[in-house]
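Sharing a structure here in structure tokens format.
Omission of a single protein chain aside, the complex is shown with its protein chains in their original locations.
For subunit A:
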Amino acid sequence: MSEGQDSAVSEAAQRQVRVQLTSKQEDIALPESTGPILVPTGLRRYALSTLVNNLLSSEKPIPFEFLINGTFLRTSIDEYLTANGISSETTLEIEYVRALIPPLHIASFQHDDWVSATDVLSATAPAATWASGATFSKGQERILSGSYDGFLRVWNMSSETIATSPAATEGGHTASIKAAKFVSPNQIASASLDRTVRLWKYTEEDGGFSGKIAPQLELYGHKSGIESLAVHAPSNRLLTGSSDHNVGFWSTKKADAPAAPENLLPSSAARSSKKRKLNSSVSVPQRGPLALLSAHTGPVSAAIFDARDSTVGYSASWDHSLRTWDLVTASLVDTRTTAHSLLSLEHLPDHNLLAAGTSARHITMIDPRASATTVAAMTLRGHTNAVVSLARDPHSSYGLISGSHDGTVRLWDLRSTKTDKEGVVGESVYSIPRKSLEDEGKAESKRVGGEGVKVFSVCWDETVGIVSAGEDKRIQINRGEGVLSSTKE
């Protein structure tokens, strides 16, 4: 017996590793500088999480994720050590971060038609932060939706429509809205298949239970449907991508903008016999673009501002290329060509990466800097259809969400990767299905081509959570409760 015990003891001693647990977040850092701890190597994430919670002596356990050398621990420590050829004699530096909690469905807002665009106005949203003067009170979050029926709607968090944009006859869009954004708490920009960008004045009355969206400015310049819209309020600039292969650069100020090109105004249409009342009763000022950036050879699917420098713009196109623009001189700076049509774009400034969703069902991380040697730094795989929308994680510089035509929104962490034969490949952390499928009781069923559940737009706000809009005529809000509440304060 004693021999057996001895061997067991020696084995246990052999299977221990010295770990140094650290955290970059102040609120969950270990109380005093805890020295290296000896832990059995058989531990996995859950056991380590329990250990850290014990050390923190927190009354409510917080789930943690553990990072060793910048990658998430997905196996036991033992397996990690063997896989990476690290001796168990060394002290492991383990960083722990709050685990992403599976985002829970909060609400769904039903629309009359497919919802193509969504945006959030909250204290943490860019539109509110740019408007330096106005303080935004909590609980006054607004959600903007643009729909294929041509209407913009503003919702409050209790799924009530506060305001709807006017109909086509009263200065509204004459075709489906493809993109919509809050410019400021009282200004909205929208882009549509009717080739116009419109700016709206948004006002609220009655303590926020009703509001009004009034047309402010119509911007003409594109010759085909506008697919994407990016807003930079401090400089009053808009960036649009259109199917006519051009990137539009616009001013939101009436005074700044040049006159609208005559030939593109609806009144110039030769189809006079048509009964369509294109000339609405409301007369809205019409303006043209500051610049039309033309270099793409295919429809431009996305155009964004650089997150740090509003004079730099990026655009992604169906012609497989990603182009960098100097917006001051309206000139093309750089072109990166990939192997697939690019359908969406997001900038991750902390990593100098551009995430581009492709028609080939993945997200390519592209380094736009001239010094970058490879076009694709990383590939995120998991979607089963075209990735048409991307948004940054407001909490972490590593986070990303993507909306795809396969009917899912996926959360990605750039640290959760593995190296494949095709390079670094990331896997999604969570996949959020459409609630409408669950409501129909077909949560597990897979729709061919994402029929009826395609996601067209995603938005991730720190306060509201993940907002996604799709073919199921709904705006769906998901939120990872634990993450948001604890990081807020």
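The rule is simple: a residue touches a chain if its C-beta (ideal position, glycine included) is under 8 Å from a C-beta of that chain, and two chains touch if they have at least 3 such contacts; residues count from 1.
One rule holds for everything that comes next: contacts and distances are computed from a predicted model.
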According to its UniProt entry, is the unseen chain "NADH-ubiquinone oxidoreductase chain 2", "Exosome component 6", "Skp1-related protein" or "Ribosome biogenesis protein ERB1"? "Ribosome biogenesis protein ERB1"
Among A:45, A:287, A:323 or A:405, exactly one should touch the missing chain; which is it? A:405
Of the residues A:40, A:266 or A:285, I need the one that contacts the missing chain. A:266
Residue of A:103, A:171, A:225 or A:382 touching the missing chain in the full complex: A:225
Selected from A:195, A:362, A:410 or A:434 as touching the chain missing from the view: A:195
List the residues of subunit A that touch the chain left out of this view. 114, 148, 175-176, 193, 195, 222-225, 243-244, 263-266, 268-271, 273-275, 298-299, 318-319, 339-341, 343, 359-361, 384-386, 388, 405, 448-451, 454, 456, 471
